[in-house]
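Report on the structure given below.
Every protein chain of the complex appears in place save one, which is left out.
Residue numbering begins at 1 within each chain, and the chains themselves are lettered A and B in the order written.
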């Protein structure tokens, strides 16, 4: 929000000054005093006088009115009409699309100067005509951008989902699609406003713009060009006013886009001091491939620092499969990303260690970490469609993973890639290697992702909900594939999921996360057989039969900025007691661990 | 078929350009014009840029010397026999650029063609006033007019009166001037080469001339300063001081063209001569000179008769001096003491028209006349002017020559409606005085007649003079022989290119 202040204030200032021009007590901007033409700064005229002896400051302020009216009005008209046409054209397709988009092509075919010339000569020069011309010029840009965005948004899951829910079209367009196309449209808007003011000056230069003596920045620039040799400053003022306005507009549009889309928020600078502090934690378990201890992640947000992951410990041995279970927002993905060194820029590990092959992953130099990524540690992500680069052939993408870590020729890497595709069960791998991601099915894509992950024989594979986006039969195939590969290579597997059915099928051990903390840990048999934590029990109870979603627990996970002081599950826990208001510690017991003071009194194994 | 042939012919000059030198070739003289001539047809009016080129290719019977006096060209002598008859004696050695001698029969053919039914000649009307043309011998042309015309020699000296060979085609006119058009790229440049059999011995001095159009005045000056060209026309007023200060360059400027107002006198307060006089007295002409012409001009407070003209009258020339009190009185007399609302038509396409209109608007506001500016493009402005769809309009021009008869075109309400004249503004006394002066051969009596005409005009205000503007040529100091012709003849300056040379 803070980033909106400066540019917003600047734009507001320009607009206010323009609006308040009559109240500022400036000299008459059209009053000539030819005796003082081109005079420098003088009392009453801090910026001097122009070629007719008119006060420059006054003309600058009054000119802002004319120029900004033209620029904002034309850009706004083009934006509203263009976005609307683009929305309609993109949504309804067919005839609507034809008229909305093709008519823009007609408009685009006109050379802008000719369009301006024709309209201006037909309607006579003036601000109104200018607004019309400029709006017409920018219209196609908005229509195109919106149309393209709507087309791609239509196919997105969330839009499909809202549609399936039977929401009326206009609501989908306004509530779902519009916010998602806001970014490009805003950029377009700032560009349109900027170029409107510039075009206004160009058209004025050709004598087609604002009618003198009404001041406008464009007319001032045109007039000043003639006297450039005598009075260069006359050129500077309107250009400067114009640049500042455009810059402020750009910044404002950037800030607005960020506000609408937090994904692109800027990174907080990393605190190097954190990297230098030695780990004050116990050494890793000797036999573990990955041993994570006391991992805490902080994210600095405008509303304060949050800890979406706090004191998380987990470990996995070679050939072992560890399932990390939890609802969305439990911090399981962040934990995995921390091990990979792929945390989003805003998130920082502030405590803990993640030991892997004798090195603490949380304190590795980026270059060193990069050498591990994709070779010794690999990761498979949830959505194989978006995780694959749509513009490269899948064979190339797999080969790229190989060559990042092995000195192989392109040919050899390609052959290896085809081999890997075959190993992951892709039929006709030679041909498929030349396919693009969109040409494959979802299961096929995930096989490609897995092929990429195992390309360099990793010691540890982290799979983050690899089957969630897939349908049930394909899920089973992928799980079989992973299990098979693990048997062959003996790699350790960390399997992140919220699906307990999957856990039962594939995992040896399980770690249950809730609101950024480990609440229970142990072998699958023990934990599922006799859950110690009420949350684990609730999760298990929510599984209907076989495989299903853990959906049946009343209430939601508390947001990280609003955690209860004691047991984080207490607000949803049927067994909550006064003792639960105190912070809970993770207690070890017989190869298992649980974070619940009442674990002993409760008999949860039902 | 027609299109194919035409494109072939039109394409030819371009083809010959394959080896044209765009870079300075030794001996090539480069002249930056303000516009590309739409055509160089000898008789048609296609603007002043074309006039300059026409003066290179063509010669008429007469022209002017650098003092502005008539001199012989194809004709070496001329005189009038009685009131309506003029006799021209051709020089013996003049030849067209195809080698044919220029004969009396050629001249007769030219004048007849100009007057012909489908002619686009600028002087068609005038030539239609010819009663008969006699050619008693190869070198004598005797022209008898239907009415006496004292100004016929001025017509014959016009750049619209170049004589061409009878073997000319519409695509390629064969002139008798000092340079031959060798090639051109439409809109960009023209290449001319010296005609080796030009009738003046030793002329032209230059071998090759390349005419380049620089529409942007700033660039035109830049091209001169960068050494890209050797001569530019229409030096922008704001650059004149800089060129004068530059030790390498020469500025040659004269007051020739002028700005003035025309009125729509068919309706409203402007139909009243007192209102027009009020306007004439209200305008701060110094401001126009300063703002539109950077001081490179002079107030024009009467009819546009140049101070160096023998018809100039110092007192009458100040007839419309700035006097806002008088202007208000005149408005009160006309019954519009509180002023009125009107509009000023000009064009934003040309800065001087726009700037002049802005000052006029301010001046009128000072005496209570609220005028809205209308600044369409030039074509629309001309159209609106010709159709009389305006109240007050700003206009700029130069008369055809320095003779006061050139003004009659602007003030004679009996002529067809045109954007250069006021609309529906007849002043019979003025028309009579102008006509009488045109038919009068005695200079002293002409002087009296024109003095009367000026008096009438000052009262009736058929047009309102605003300002003389400086018309400048600039060149490096190494260029010799080129002269800016005096007064209204400035646009005839191209004629001196035959004597121009460049050192080094």
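As a convention for this text, contacts are C-beta pairs under 8 Å (C-beta built on N, C-alpha and C of every residue); 3 or more make two chains touch, one makes a residue touch a chain.
To be clear about the criterion, contacts and distances are computed from a predicted model.
Chosen from "Gas vesicle protein GvpJ", "Glutathione ABC transporter permease GsiC", "Cytochrome d ubiquinol oxidase subunit II" or "Putative tricarboxylic transport membrane protein", the protein name that UniProt gives for the omitted chain reads "Glutathione ABC transporter permease GsiC".
When the omitted chain is restored, the residue from B:363, B:380, B:401 or B:454 that touches it is B:380. Checked against the full complex, the one of B:112, B:216, B:244 or B:372 touching the unshown chain is B:216.
Screening A:360, A:383, A:465 or A:520 for touch with the missing chain picks out A:383. Only one residue from B:409, B:459 or B:480 touches the chain missing from this view: B:409.
Among A:449, A:540 or A:580, only A:449 touches the chain left out of the display.
Although one chain is not displayed, chain A still touches it through residues 102, 105-106, 108-114, 117-118, 121-122, 137, 140-141, 144, 148, 183-184, 187, 191, 194-195, 197-198, 201-202, 205-206, 218, 221, 225, 228, 235, 239, 242-247, 250-251, 263-264, 266-267, 340, 342, 370-375, 378-379, 381, 383, 386-392, 400-401, 404-405, 436, 438-439, 449, 452-453. Those residues of chain B that touch the chain absent from the view are 3, 6-7, 10-11, 14, 22-23, 38-39, 44-48, 50-51, 117-120, 122, 124-125, 170, 185-188, 212-216, 218-219, 222-223, 225-228, 349, 376-380, 382-384, 386, 395-398, 400, 409, 415-416, 418-421, 491.
The working rule: only the chains that are shown with their structure count from here on.
The touching residues of chain B, when paired with chain A in their complex, are 218, 236, 238-239, 242, 284, 286-287, 290-291, 347-351, 354-355, 358-359, 361-362, 373-377, 379-380. Touching chain B in their complex are the following residues of chain A: 30-32, 34-35, 37, 51-53, 117, 120-121, 124-125, 204, 206-209, 211-213, 225-230.
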